[in-house]
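With one protein chain withheld, the remaining protein chains of the complex are depicted in position.
First chain written, first letter: the chains are A and B, and each begins at residue 1.
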Amino acid sequence: MNQLITELKKEIILQLNLQGVTPEEIEDNAPLFGDGLGLDSIDVLELIVLLRKKYGIKVNGAEEGKSVFYSVQSMAEFVYANQQQQQQQ
Amino acid sequence: MLIQNVYINGLSGISAQPTFDETFLSGNIQEPTAAYKKGVEPDYKQYLNPTASRRFSRLIKMSLVAAQKSIAMADGVMPEAIITGTGLGCLEDTEKFLGALIENHESMLSPTAFIQSTHNTISGQIAMMITCYHPNYTYSNRYFSFESSLLDGILMLQDNSCKHVMVNAADEVIPSVHTIIKRMRLWDRSESIAQQAGMPVTIGEGVVSMIISSEKKNSSLAQIKAYKLLYKLPAESSIEAQLQLFLQEASLSVTDIEVILLGMNGDPSNDCYYEPVRTMFSDSTQLVYKHLFGESFTASSFAYWLGAQFIRTQKIEPFCILSDKQRAPKHILVYNQFRGKYHSFCLLTDVEV
Partner (left out) sequence: MSSRVLITGIGSVSSIGLTIQELTDSILKSDSGVSRKTRLDSILARSLPTAQIQLSDEQLKSRIPGLSCKNVYSRTALLGMLAASEAVAMAGLTQSNCKAAGLVNSTSAGGMDKGEFFYADYLKSPTKGNLKFAQTHDCGDAAEQMAALLHIEQYITTISTACSSAANAMMHGARLIKAGLCDVVVAGGSDAICKFTINGFNSLMILSEEPCKPFDKNRTGLNLGEAAGYFVLESEASVKRRGAKPLAVLSGYGNACDAYHQTASSPNGEGAYLAMMQAINVSGYKPTEIDYINAHGTGTQNNDMSESVALLRIFSENLPPVSSTKAMTGHTLAAAGGIEAVMSVLAIQHGWIFPNKNFNDAIEETGIVPVTELQTNKTIKHILSNSFGFGGNNSSLLISAC
């Protein structure tokens, strides 16, 4: 899980072009939107593309995205759960 | 169109020359370092928050920074309209999205490039940067892109719906478009303007941001006294006749015009249209600029930057001179056209005229 969290932080920085932000500066449980990193609705869409491209996971729109993308921790849990499901299939 | 009380109160330009820091006006001329006239860009970190500007292409960053500077020069006024002219729009993002679309067969496309590719992104981002709820327009029509923007701004000042209007021009070059333009033999023909032989005209990029205002200030750079756009010359008329009419309406004659700023670009099929004008104004100092700034749909905006600066400083940059009559610039006629179409005439004058 820790490896996944670190990997996700790097991917988020890349996908959203967060120049000047390092993975160490992103707290696992800090909110990504509003306060925290201050991301917005376009970033949600970018993260949806990220999950699809990198992990093959589909997020069905911004509504589902709200809980999935709350923090890096929630993203990692979502990816992990989906990967488990994919392995079982 | 005769105009009352239109002053250029704020002005900023980012171009292939060091115009942003204005050292160009002290003779700091940039030799071309790239295959085209690439913009000399400022250090954006000084002006833009990196996280807030994470999505922005070069063109948008250039536009935002130029807008900041022109507003600051105009004592921080809130523009009551923001109008931008761009001939080709945000090419970097257009190419990014189109390329991804083709390569990924219409799947898993990132939205950022699409959003940033729309032509009105520049005007829209400027409005967000300064929280401006006022009218917001974007013109994109070849060699009238900037000119229509300026016309609309002048109309809004003249009908008193605005006191201060921001008028911008913005166009960028990307390598693929340079290649395509060369294939079209459009703006990169490796030819030079006479007497500027060392500097062939190629495609150029950059932005200009102006605050025009109905309020005269001590710091006003210049006035716009008359302005006219004519897509095609009437069959029964000539360029000389149109210019005579233009000057007559402003109660001026040819001899009153100390300086003319011409949009010649080295292409014989284009520059031939300037010859009758050069003959008509043979006693005026004649200037050119596209060998320094390049050619594009909005390159003419640099003529306005130059004209206003020359009037303000009362000094003409020697590298712009095609023919020198040693005349102090109080009345500058800016004339641009492209292969016999898109004629624009503007009379810039000293603030006290």
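The working rule: contacts are C-beta pairs under 8 Å (C-beta built on N, C-alpha and C of every residue); 3 or more make two chains touch, one makes a residue touch a chain.
Quick caveat, the model's predicted, so the values are computed rather than measured.
Here the chain not displayed is in touch, across the complete complex, with A, B.
Residue B:Met1 is the one among B:Met1, B:Val254 or B:Val353 that touches the chain not shown. Screening B:Ser70, B:Ser110 or B:Thr349 for touch with the missing chain picks out B:Ser110. The chain that is not drawn here is touched, among residues A:Ile5, A:Leu18 or A:Leu45, by A:Leu45. Within the entire complex, the positions of chain B that touch the omitted partner chain are 1, 82, 87-89, 95, 97-99, 101-103, 105-107, 109-111, 114-115, 117-121, 123-125, 127-128, 131-142, 144-145, 148, 152, 155-156, 158-159, 176, 179-180, 183-184, 229-232, 234, 297. The missing chain lies against chain A, touching residues 40-42, 45, 48-49, 61-62.
Keep in mind that, in the parts below, only the chains that are shown with their structure count from here on.
On the chain A side of its complex with chain B, the touching residues are 15-21, 37-38, 42, 45-46, 49, 52-53. Chain B meets chain A in the complex at residues 50-51, 54-55, 108-112, 115.
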